[in-house]
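Sharing a structure with you now.
Just one protein chain is left out here, and the rest sit where they should.
Now for chain A:
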Amino acid sequence: MNSSRFLLWWDRVIAMTVKELKQLFRDPVLLAIIVYFFTADVYMAGNGIKLNLHSASVMVIDHDHSAASRELIYRFRPPYFDLKGEISGKKEAENLLNKGQILAVLDIPEHFQRDLLRGKQVAVQLQVDTSNTVLGTLATSYATEITAGFGQDLAMQQLGLSAGQVDSLPVIEDRHRVLYNPNQIDSWFMSISELLTVITILSMMLPAAAAVREKERGTIEQLAVSPLTPLQILLPKVIAMSLVILLGTAVCLFLIIIPVFHLPVKGSIGLFFAVTALYVFATSGIGLFIATVSRSLGQVSMLVILLLMPILLLSGAWTPPEAMPQGLRWAMAISPLYYFIEMGYDILLKGAGIAVLKDSLLGLTLLGLVFFSFGVWRFRRQFG
């Protein structure tokens, strides 16, 4: 008897899940959005956003016009810098910087070569537009490195040493080994980060949209008088949307990230999908909560955006946890994306197994249970 009740319970859930999938596949707009997110959006993120300096436009004010100044200028070269030519004065430089047409201006003083040859200390000026902090900082540090390198080479020349004899100088060399992403390819980091963000958006958005649509069309009323429990109404939406999101994730990994960006998957893909499923389930709880407080699809979208912001900011994707004030570091514990990003990179790039992930896994599971129960509880209060 008990087992037949159990089977009936699941039979109802399955019937509802099939219904959700049918409805989704008959909604061309929603389908187009999902396809776009998992393909074009991730592709653009991987291809478009660079954290290395790339083709930063530079102009030069060369007051010296010597071999040394030319040598220095020559070192500002592609792919990092794009030398746009020479200008004559500060006024013009300021003007171009103001208009945002160039990122930096290198100012080489008169007697640059003469002073260098005399062994005097010489300063060059670099004016950088840092209204975009990331670009500005990158340009500054690259430029510093170039000038320092130029200075070192010049010093060695004067000491009569060739470039190969650098070992005989008392210089500390910084040899860093880049782990996990040896070539520091941005597209790996960016595309995975975008994929995880897309999963976050859709796992809030899709179940919430499916639930609120029942409200909008009044179909919820018919379900409320049926023998379905609130959980049987909500669970199918989460199951159906999770399936769609997992399918989308697979498409994104195997058709975009792996073949296009050549991501070497270090860990187990199966584990990654399992973690993703857990994450979608956890985040859909937030979606269900959104559905209970909104009356229309429009309100759902607004609330998703509203909640997405703190989830992203607290996820550690943009700022490492260590750089956050203590209070916010605590708050990160309630951003499900924090755990997901950590586990996602750990599995895909570092090849981590369950043993390494168990703390994050536990955190995400707890968070998921809290969110999901809260969503169902709100829904039950509204329609139960």
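Basically, a contact is a pair of C-beta atoms (placed from the backbone, for glycine too) under 8 Å apart; a residue touches a chain by one contact, two chains touch by 3 or more; residues count from 1.
Basically, contacts and distances are computed from a predicted model.
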Among "4Fe-4S dicluster domain-containing protein", "Monosaccharide-transporting ATPase", "Anti-sigma factor NepR domain-containing protein" or "Amino acid adenylation domain-containing protein", UniProt-listed name of the chain not shown: "Monosaccharide-transporting ATPase"
Per the touch definition above, residue among A:85, A:160 or A:218 touching the missing chain: A:218
Candidates A:26, A:99 or A:118 - the one touching the absent chain: A:26
Absent-chain contact - pick from A:128, A:228, A:263 or A:364: A:228
Interface residues of chain A (partner: the chain not displayed): 8, 11-12, 15-16, 19, 22-23, 26-27, 217-228
